[in-house]
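Left out: one protein chain. Kept in place: all the others.
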Amino acid sequence: MKPAAFKYHDPSRLSDVVDLLSTLENTRLLAGGQTLMPMMNFRYLMPDHLIDLNKVSELDFIQIEGGYMNIGAMTRQRTLEFSDEVAEHCPIMLQALHYVGHRQTRNRGTIGGSLCHFDPSAELVNMTALLDGTLQISSKNGSREVSMDEFNQGFLTTQVAEQEILSRVRLTLPHVRDGFGFVEFARRHGDFAIVACSCLMRLDALGQIESIKIAVSGLGAAPVRPSNVEKNLMGQLPSKSALIQAAHDVSQIESVSDAYVTASYRQHLARIMTYRALCQAAKSAQEKSNDR
Amino acid sequence: MNNKWVGASIKRKEDPAFLKGKVQYIDDIHMLGMLHAAFTRSPHAHAKILSIDKSKALAVPGVKAVFLYADLPDVVRHQTLPLLVPHPSIITTKLPFALVNQEACYVGEPIACVIAESRYIAEDAAQLVEIDYEVLDVANDCLDALESSDHCAHLDMTSNIAAKFQINVGDTDAAFKNAPNVISERFFQHRGGPFFMECRGAIASYDESADAYTLHVSSQGSHRIKRCMLELFDLSDDQLRVVAPDVGGGFGPKGSYYPEYANVAVAAKVLGRPIKWIEDRRENFLTTHQERDQYWDVELAVSKDAKILGLRGRLVHDNGAYVPWGIVVPWISATTVPGPYVIENFKLDVFSMYTNKIQVTSVRGAGRPQAVFAMERLMDRVAQTLGLDAGEVRRRNFIQPEQMPYNVGIIFRDGRPVTYDSGDYPACQAAALSKADYEGFKIRQEKAREAGRYLGIGMANAVEATGLGPYEGATVKISTTGKITVYTGAVPQGQSHKTTLAQVAADALNADPKDIQVITGDTALIGLGIGTFAARTAVTAGSSVHMAATDVANKLKAYGAVMLSCTIDQVDIHNGHVVLKSDPQQTKSFREIAVRSVGMPGFSMANGLVPGLETTSYFTPDRSTYSNGTHVVEVEVDIHTGGVDIVRYTVAHDCGKLINPMVVDGQIVGGIAHGIGNALLEQMVFDDQAQPVSTNFGEYLLPLSTNMPKVDMVHLETPSPLNPLGVKGAGEGGTIPAIAAIISAVENALSPFDVRISHTPISPQDIVELLGEHALGETAL
Partner (left out) sequence: MTDKRSIAVKVNGQTYEREVDTRMTLVDFLRHELDLTGTHVGCEHGVCGACTVLVNGESVRSCLMLAVQANEQSIQTVEGLAVNGELNILQQCFQDHHSLQCGFCTSGMLMTLTEFLRDHPNPTQQEVQEVLSGNLCRCTGYLPIMSAAMDAAQKMREAQS
């Protein structure tokens, strides 16, 4: 399984990358290689030009600014995993990262690569949805910013066009009192999840939900932020019945079957995972309330 | 002869080279001028080839040749690959050609062979061979293939039946008539592929002056590969040498003769350069043989006290597109069914079906796991129906140790009656249950249920024919340097032969295993052989090594006696020397004796000495020797996700005497991993056009480190009376009862929900669907 021949480019600046993208045809951008290289080895993809991004160091950064975390597209999953900033400001991401592949894949894989491949249940894709991520897409003509909703265009498809490159993702940091939960169900350790669910929950002084974010992956092409469910939970106590109802409502979201998993099983798992994530988040939110 | 080494868990001699990355697998071999092969393969499961245009492929720089069927030499073109195991039950024999002639019968069947300077270039060119197909109907499922002949796997056939046969013992009609209890079940079982970590591969070279070929091939038996090639190429024995390098796993399918091996040989002669072909993982998914589907419709008749009166049914087996192994796998399945139980009336009708899928060859367990699954699930049903303990039902039906040797009444694949030679089945089950704390399980289960958790326990027994004949040989030789070498046709793919066979020789020669080198799988170094598969090497090669080494020891003593001017009973062997018992300072070293033995001026051999310190022995077992085992598995099932966790795994295993206990443990634990894969993870998915869908390791799920529980093992040892070492095979015992025991445990965990599991593998989705309203309707927890 050897890749077909290509012309190799290894620019060291973003400006060179977008130049190449604007002049060459049938190009692919090589980030961590954990998804692209298998496809090229299988010859599912045969680009004429391969643009290696691994020397573009300006795309490798984690920066906290205001209530946001800006992450360069070439930031490795490993960097995020060992980052003090992530641990301190966004611990849910750290929890999610432990499910991402294996040590070897995280050593090379990048957040940009994960987002551009847009596997429906990828943990970092889920995180970006949960944290109201916006994506910066750059080209020779400059940069544009899109929301996570706009970014996804269907199964394994994003808005990033032929001559564009995802350069940065901006995530809204959790509130310091946000409790969090992340659960997923996969066949084996490190596999892509069948369904994953993440949750941020914050309680007011009366113990009622004053902020809630839920992102469910695996039902369709993109993670779902079930806004009605989130709305219904606002103001409620995170009682067992409230969380059960919320989980039930999530399971009503439409899903798709494939050769391995049925839509109804996905919906069923969505209910279980949502409930468990909500419980985790509620428990963690209560602990943070107690710390007040 | 001493007993110092056999039975000892010595560390493996071969390890340091492996650990340093200094061994030689097939792809590590470089030859001067070597070229590389890649294949253009059928993308359709069943298609006629209308035309082929290889011009674009030939035009790629670096491409040396593109072979099609028409380019093969006459002798190869006019015959198919050989039928390895003929049998009168085979109705129509379908075998492949080295390249597809007109009709491709499985996805991946090779049509063109491209030879180029590198594998990269060969793949470029293979993509450019243009082929026009007429896509044909496929036979996709073996049961459909039996029940309807609308879609035939082969154009010129009107039915898909490859073979059919019947096992018939006693009188099942009478047994079932008026039986108080009859349990009927349909079981669907799927196994998958071997998925050794090292893909297949071969390098062929041709010596024009000698008109002879050398084939290096990552296989489980060089001699068998040689025989196939001698037949296919019409060569004489001295025109072909086959060598197995270090082999990275086999599990059965590396023992077959594949079309690629013929193609590299053809190309080597035509181009006058060595040709290497290494299977990539995609090819491995498509073209390495697998085991696949079996449908079992069976009935068990039992008395009021759970004694088996009779068993009857039908087995429909997926053979795949071609039948090189005849009926070996379904035959093994059928003859394994009775297991350790007294079953005086047994009838099974077996249909082996052609489908448009890659052919079926034994994969670790070789049809036995499916038989054990059917039998053991039926035993569980008896327990459930009669309200008895699962272990008790089995106890009431065991063949007792006093009944050994026990003739089951059927004929095994070796043409010999299935006769269990030795084994204590009740003791084995008792040992396993005790080690698994079976008695304490009920309490564990209840406590867990109170906490809303579902634990289950399952067990399975298996009896396994091992040490398959007809023979395996060994040459033991002491060279003029005094070094000891063992040559054998056995080929290790992880079974530690280079240590275990050295242990056997060491005892016979009173030597140290570190001074004994074991060389395997080279047809130039030992004339006859079969190979390593079917858990046969300890029995056959082990016994041959013992016989040959013992004979060499006698030769040493004979020479030593002459050289020490005494009689043979006055000498002994110690530490590489023949020693005069009455005066141990008087010795002759192996080296001195070896030098004499090849002839020295003034040293007469006329007094009955045989030249050389070399003996070749072929142990020919009278029949198979039977290992047995009991697995007890404890699982926890998450009824909300359907996830299964194995919390405890216990094995009691009897494979007779152990040459190296550490090695045997390794085989069992490794075998269990295969069983876990087969029970819970592994499924080769095809679509309804027989197109393989799961063709990568992301979709075909192998067990990971995180899927393995700790394993508690109990060893029993009832020596085999059928070979001088008293050994039995151990390579498959970890797998054979595993699937049944795991599924039994899962079903037991779900017993509050009346769930019945009749297929394997079982996925979390399956479990949730079986739970139905209990999981789907229940509000989340």
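Going in written order, the chains are labelled A and B, and every chain counts its residues from 1.
The rule is simple: a residue touches a chain if its C-beta (ideal position, glycine included) is under 8 Å from a C-beta of that chain, and two chains touch if they have at least 3 such contacts.
The structure displayed is predicted, hence computed values, not measured ones.
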| item | value |
| --- | --- |
| Partner chains on view for the chain not depicted | A, B |
| Of B:663, B:722, B:736 or B:750, the one touching the omitted chain in the full complex | B:663 |
| Residues belonging to subunit A that touch the chain removed from view | 1-8, 10, 33-34, 37-38, 41-42, 50, 52, 54, 78, 101-105, 107-108, 188-190 |
| Residues belonging to subunit B that touch the chain removed from view | 11-12, 14-16, 18-25, 27-28, 30, 120, 194-199, 246-249, 251, 278, 280-281, 492-496, 662-663, 665-666, 669-674, 696-698, 702, 704-706, 708, 710-711, 734 |
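By definition in this document, only the chains that are shown with their structure count from here on.
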| item | value |
| --- | --- |
| Distance from subunit B to subunit A - Cα centre to Cα centre, in angstrom | 44 |
| Residues of subunit A touching subunit B in the complex | 1-5, 38, 42-43, 185, 187-192, 243-244, 247-248, 259-262, 264-265, 268-269, 271-272, 274-275 |
| In the complex with subunit A, residue positions of subunit B that touch it | 119-120, 123-124, 127, 280-282, 640-641, 643, 681, 685, 687, 693-694, 696, 698-699, 701, 703-704, 706-707, 763-765, 768-769, 775-776, 779-781 |
